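In what follows, a single structure is set out as structure tokens and then discussed.
A protein chain is absent from this complex, but the other protein chains hold their places.
Chain lettering (A, B and C) follows the sequence in which the chains are written, and residue indices restart at 1 in each chain.
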Amino acid sequence: MPIISGEDFIRRIGAMKPTIWLNGQKVKERLPDHPEFNGILNSQRLLYDIQNKPELKDIMTFQSETTGDIIGTSYLIPRNKEDLVKRRHMIQTWAKETGGLMGRSPDYMNTALTAFASSAHLLEGKEGCFPERLQAFYENARQRDLSFTHTFINPQNNRSTLAYLDENTLNARIVDRTSEGIMVRGAKLLATQGGITDELLVFSTPSTRDISEAYMFSIPTDTKGLSFVCRQSFLTSQSSYNSPLASRLEEMDSIIIFDSVVVPWERVFIYDNPYAVSDLYRDSAFIPLNLHQAVSRQIIKLELLIGVAESLVRSLAIAEYHHVQEKIASMIKGLRTAQALLFYAEEKGEEQDGVYLPHRDTLYMAVNLFQEHYPKYTEMVQHLGASGMISIPSEEDFQSQMGNDLRYYLQANSLNGEERVALFRLAWELTMSSFGTRQTQFERFFFGDPVRVTQTIYQTYSFEEEMELVKKFLRDEEQ
Amino acid sequence: MPIISGEDFIRRIGAMKPTIWLNGQKVKERLPDHPEFNGILNSQRLLYDIQNKPELKDIMTFQSETTGDIIGTSYLIPRNKEDLVKRRHMIQTWAKETGGLMGRSPDYMNTALTAFASSAHLLEGKEGCFPERLQAFYENARQRDLSFTHTFINPQNNRSTLAYLDENTLNARIVDRTSEGIMVRGAKLLATQGGITDELLVFSTPSTRDISEAYMFSIPTDTKGLSFVCRQSFLTSQSSYNSPLASRLEEMDSIIIFDSVVVPWERVFIYDNPYAVSDLYRDSAFIPLNLHQAVSRQIIKLELLIGVAESLVRSLAIAEYHHVQEKIASMIKGLRTAQALLFYAEEKGEEQDGVYLPHRDTLYMAVNLFQEHYPKYTEMVQHLGASGMISIPSEEDFQSQMGNDLRYYLQANSLNGEERVALFRLAWELTMSSFGTRQTQFERFFFGDPVRVTQTIYQTYSFEEEMELVKKFLRDEEQ
Amino acid sequence: MPIISGEDFIRRIGAMKPTIWLNGQKVKERLPDHPEFNGILNSQRLLYDIQNKPELKDIMTFQSETTGDIIGTSYLIPRNKEDLVKRRHMIQTWAKETGGLMGRSPDYMNTALTAFASSAHLLEGKEGCFPERLQAFYENARQRDLSFTHTFINPQNNRSTLAYLDENTLNARIVDRTSEGIMVRGAKLLATQGGITDELLVFSTPSTRDISEAYMFSIPTDTKGLSFVCRQSFLTSQSSYNSPLASRLEEMDSIIIFDSVVVPWERVFIYDNPYAVSDLYRDSAFIPLNLHQAVSRQIIKLELLIGVAESLVRSLAIAEYHHVQEKIASMIKGLRTAQALLFYAEEKGEEQDGVYLPHRDTLYMAVNLFQEHYPKYTEMVQHLGASGMISIPSEEDFQSQMGNDLRYYLQANSLNGEERVALFRLAWELTMSSFGTRQTQFERFFFGDPVRVTQTIYQTYSFEEEMELVKKFLRDEEQ
Partner (left out) sequence: MPIISGEDFIRRIGAMKPTIWLNGQKVKERLPDHPEFNGILNSQRLLYDIQNKPELKDIMTFQSETTGDIIGTSYLIPRNKEDLVKRRHMIQTWAKETGGLMGRSPDYMNTALTAFASSAHLLEGKEGCFPERLQAFYENARQRDLSFTHTFINPQNNRSTLAYLDENTLNARIVDRTSEGIMVRGAKLLATQGGITDELLVFSTPSTRDISEAYMFSIPTDTKGLSFVCRQSFLTSQSSYNSPLASRLEEMDSIIIFDSVVVPWERVFIYDNPYAVSDLYRDSAFIPLNLHQAVSRQIIKLELLIGVAESLVRSLAIAEYHHVQEKIASMIKGLRTAQALLFYAEEKGEEQDGVYLPHRDTLYMAVNLFQEHYPKYTEMVQHLGASGMISIPSEEDFQSQMGNDLRYYLQANSLNGEERVALFRLAWELTMSSFGTRQTQFERFFFGDPVRVTQTIYQTYSFEEEMELVKKFLRDEEQ
């Protein structure tokens, strides 16, 4: 049966030999045994197991129309609204397992690949484009239930409006085309879970003007010449008391360096064609389907944040204060807004070349609002927690000779000190720890700099109905 | 045919003799001929005419299940989602005629009466309550297509938390109960369109604790002892060039003074029962249906505001600036949010005692967001218009000897000076004139002080799902 | 004695025959008798009388070092910090009379002329520049205690970054240079008090690149060919009860049209030299001294606003609510900030070519903060006043048969209805009337679009100390 189990996943990742650098050391251990990666890989394992639960079968899987195999819903091309709703249920079922905190749960990239493949026809007849390879690759991936990460951000070295005039040689680019394939050299940034998935999908920034930077391909994580350099780890404790989130969900981000990596032709979907890249990005199912995945996940994350906030309020007995009510009410309104926008986007979706797509503009707005809201809400949690966000002894303290004193002196309304510190540690880790602020930064820039997202929203809006209403009051109509 | 025409309406209002004080003078003219009231009454007339348009029949009317008569949709008790959607179409059809700026278009109070009547069973068997009179009154009102205003706000003289300890004698209250009916003395505030509708529906503030202030009744506008004292008028010109909005939509607000007004028993629905009043307010269809009306209308108002904003942007050729894009994008997001929340509330509605009600909490959030958004957006329009919001000569200037100079020197991108000033006058009147700021204040406090609305949202929220998610990360689950 | 009395002022203005268009009519009355202008001219009269009060002599006047005459302090070139402080006292003494609401009280433009004259040396030896005429003009103006308005804003027809490529022919520009002087044709915007002062000082926008738009000159208000076209008036009542502010302080703004106006050479200070114009603007005492005037005045305006806000709070007995405390506290902090910045700017001022100038950057920040703060604070007042900002009957109502009822029913804590409505009318007029919103718009754009002011603040800041501190943490210093 094509969908894999958690154990299958761990076995497959454990067999890979990617080049990962962490703290100046090349990782030598089997990844599932490595203290840095075992938490996140275990959480991935649990997701794959959920896919196999019989009672969730209708949500998490579908039967392949071609092979009859049972495939994960994250690989489902939605043909109608029901498919889209099924996808949402799948996304949120997984997200509940991770509190919406795993940005690269398998559904994210599976959705991306599915979306690109469902739009492969856009590449037909274009130079340097191989739509049939893309489709075959997708078929293969879903049959094997492969896991992916991706990278498309270029090194951030000059962000001025004239930067394109630079002879910029840092970005990963094609340096040779041979009978074997294309050869790639340079760097890409910020591959979350870089090195710990089966595959790495690589594509250009949609705005590239340079032929040698215009490509789309996928390679196994342990391809020769490919190195992943990890950022500082935000995992500070393996204890799920001390670190209920990072101990399970520190995904790691890495810089990717392509040292003359050869990509075989059957894995090249586009090359040397900037227009094809930007057309595919703009016109394919990628944006609507991946925004749909993101917003579905963000809703769960926001629910967790609200749950934490309200738990603080109850533990401190501060529900009567207006400024407290206002903060939580803001968060609730933000949540309901996201839910309603998602719902609206699904209902107002439409079919395009056989794929039922959610309403793109609405999802852009949802994700843009989340960019504003999430950081604001995490700040509210900091306000609510106040000094309790700093008084955070550890599991070891509660197990020490001082344990009873701490349990007594740190009690709250209905919680003993150990329970109460567990709650405050969760709130702290979610909003103030290095792990939590990276989550905030991740959402703040999700799907692009908010300045750009805002611009897109403005520039693609029609204003037709609005202008019509204005006319009514500019004409002096005698009726 | 029960639904009336605009002419019918004007004739009926013209025949009334209410006591209205304006600028220290008792109004003596027939209302439709009075310079202060003819603009708004004419706009009401147009609304009634729309109700009669054959092509809008399916939206604007329904057939009475009892009499077979054609009744206005604003009197329709929604029995299912389709009825609710039909109501929205009716509301927005009317709102498009007024740019959403007429707070007391007939549908507002018709909806209120319809909602109360549909919940009349809540009054059954309670002391001082007459559910059958309420229902009969509703039947009669819809057959005659009556127009209403209402009042329930008490004089604003002490807002401290201890105010209820005052022997407060300003509020309108029952001072006698006789065989004829109840006698009412005192004041109520802020009846919009007070004096220019057929009827005045009066009910207590839901939080009243005082028996003599607990009532609900309706009386004709020209009832003996009833006086309407108008605030300063915000109508400064009858010219639709100078004043495209106020010349048509200045509704007037008035203070109502009850000088021993006798309300006959058949018009008394509740008296001397504070619990009945607050139960009806809280549990009837009133809040969900009137919020549904309000949000439907506000959406059109916001569309007009956005249309005006974008028109300014185009006239000044400033679409390229990020801060401009950000402002308009904010407004668009606010609009889509309102649309999605309304849609969600309709879809997630549920039947209650035979009435299909939209999702109340969601509509509360929508109206609360609008309280924040609308004032913010009007301020953005002021930013966009800049000095152009002050350089506003009048129609008379364009007709004078200076007209050609002004047409030339005040030109914008594609507009001559006269057209451009028309646009800026509209923007100014909507956001900066006394008429416009009253509109902003109206929305800011619509359905209650935002502080209270926020509190309600917080206090009625369940947090169940959110708390569930938190638990996941507080238990140290070995999996 | 050179300083004039209020009566002198009224007599002089009354004798002028400027061309003013109001509502499509050419003004024919003597200005001090005209219902539109007598309120503001009377307020100006009071300011001139204050200048003559013996007890204020030390603040309001100084003795000319050349003629020995008594001159108004607004014409004082500050030679040291004490002079600057004296100027502030003069400005605030006048501002207290007007609540800081008269943007063009005589000190504003007198300060401007004084500043330009004190920097006349900057024009020396430059083409098209006549520093000696500027200085002589200043000497003459202060001896005669002339009053001024000015204009420099061009018609607002295209604000895109490429607008300068337009052959823009709307702006007032020099169309001929003859033995008599220069001839000017075109339009300028937004002369506040345009037409009702002795003189009109005209200069180019500092960024002009066009020779024919580069000039600086002054002409009498009733110069041939000069027309002032007024915007819609915001004066709705001459009653100081109904309209405590506009009845005294509606200054009017006007569009100025130059129809081949000849400016005699002795009144031309700069022509055909864009560099001289922008150098004088940027490097003269104009910016520091006029910002000093503005911030001094704004402080008084803010005090009035705070006084009104706190009066509302007391009348409604709402001081106990946190959101009320927060609003007023914000306003107080804004006030103290402005006071401290002004004080700091005076103390950190420095002499430049014999003139003691306040610290320019600090004043730019103060004025930029006021651009943000003032609109925000007026909105807070609207929040505090709530429905009371709409229930505003007029003086005539209190004088009518309903007067006693209104006095009774509209009472507040310690005020009868008439007193309480007086307070709420003041709050309304200051923040919500057409007069009030124009005041808000005026402050929001005072000294330029906030976007530009912000840019200037950023671009002229040194960052030296700040960068020094950073270095400390980038070097790995072994100490």
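Definition applied: a residue touches a chain if its C-beta (ideal position, glycine included) is under 8 Å from a C-beta of that chain, and two chains touch if they have at least 3 such contacts.
Fair warning: this is a prediction, and the values are worked out from it, not measured in the lab.
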Need the list of shown chains touched by the one chain that isn't shown. A, B, C
Going by the contact rule already stated, which one of A:5, A:238, A:434 or A:456 would touch the omitted chain in the full complex? A:434
Of the residues listed, C:311, C:382 or C:433, which one is in contact with the missing chain? C:311
Among A:31, A:316, A:345 or A:474, which one touches the chain that has been omitted from the display? A:316
Quick one: say which of A:412, A:426 or A:470 touches the chain that got left out. A:412
Spell out, residue by residue, where the missing chain touches subunit C. 46, 96, 99, 240-241, 244-245, 300, 303-304, 306-308, 310-311, 319, 322, 325-326, 328-329, 332-333, 336-337, 339-341, 343-344, 347, 361-362, 365, 368-369, 419, 422-423, 426, 451, 454-455, 457-459, 461, 463, 465-470, 472-474, 476, 479
Hey, which subunit B residues sit against the chain that's not shown? 321-323
Hidden partner interface residues of subunit A, rising order: 21, 23-26, 153, 155-161, 163, 170, 186-187, 189-190, 227, 229-232, 236, 242, 253, 255, 257, 259, 316-318, 320-321, 323, 375, 379, 382-383, 386-402, 405-406, 408-413, 431-434, 437-438, 440-442, 444-445, 449, 451
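Quick note on the criterion: only the chains that are shown with their structure count from here on.
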Relative to subunit B, chain with the most remote C-alpha centre: A
Chain centre separation (subunit A, subunit B; CA means) in Å: 43
So, in whole Å, the Cα centroid of subunit A is separated from that of subunit C by 53
Go ahead and note the Å separation of the Cα centroids belonging to subunit B and subunit C. 40
What residues in subunit B touch two or more of the other chains? 451
